[in-house]
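Submitted below is the structure of interest, expressed as structure tokens.
Subset of chains shown; positions unchanged.
Going by the order they are written in, the chains are A and B; count residues from 1 in each one.
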Amino acid sequence: MIIKILAFGIAKEIFGGSSIDFALENEVTTVDLKAALEERYPSLAELSSYLLAVNNEYAAPDLTIGAKDEVAIIPPVSGG
Amino acid sequence: MIDILLTSQTLNITGCADAVMSPQSGGIDLFIGTVRDATKGKTVLRLEFEAYEPMAKSEMNKIALQAMEKWPLHKVLIHHRIGVLEVGEVPVIIAVSAAHRAAAFDACRFIIDTLKLTVPIWKKEIFEDGEVWVAAHP
């Protein structure tokens, strides 16, 4: 299963681009996906914090994420 | 009435005030963010704002709805700029109208406070000797 993950701000620099195609064996929860991403991109764990958004909503830790979902890395926001 | 805008164009202060005025309103509170020339003692040359646009608009709309549930408001406007902004330019305008000013003040403050916590917009500060994504690292 390939999940496309959008990146913004500092995450774009960590990924080296505005999105990545991330390969997974099965559907995952938010928590599992964060762990898998941090293994591949250790710099994510150095951020103050970051969240995942799924289909334009902040994702609960136990949400199941599939290949059709729009996933985005949300590093600490700083608008306003 | 909720008026949400994410734009790379200059924000229009009088236009925002006019948009929330209504014959029933007795007061409008307007918060105008501006780009400061320094942060932690370092000179800022300019800022760059980036947004996850569909989600940012959705979160801005949620905040406006929350404000309208919490206070008796007539109209709520949230306009945010993206792209490159120079010192003195305006990244954000919040405008709230209500029959009574206390509700307008409370709601305007709630909206800007919450926007800074939840809306997926990111700000990069550009200095003479480098640049940094604000709040990214501890």
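Assorted remarks:
The working rule: a residue touches a chain if its C-beta (ideal position, glycine included) is under 8 Å from a C-beta of that chain, and two chains touch if they have at least 3 such contacts.
Here the structure is a predicted model, which means the values were calculated and not measured.
Although each kind of chain is drawn only once, the file as a whole records copy numbers of A x2, B x2.
Just so we're on the same page, only the chains that are shown with their structure count from here on.
Remark: chain A and chain B have CA centroids separated by 26 Å (rounded to whole angstrom).
By the touch criterion stated above, chain B contacts chain A in their complex at residues 33, 49-52, 54-56, 58, 80, 91-92, 112, 115-124, 133-138.
Every residue of chain A that touches chain B in the complex is listed here, in rising order: 6, 8-10, 13, 46-48, 53, 56-58, 72, 74-80.
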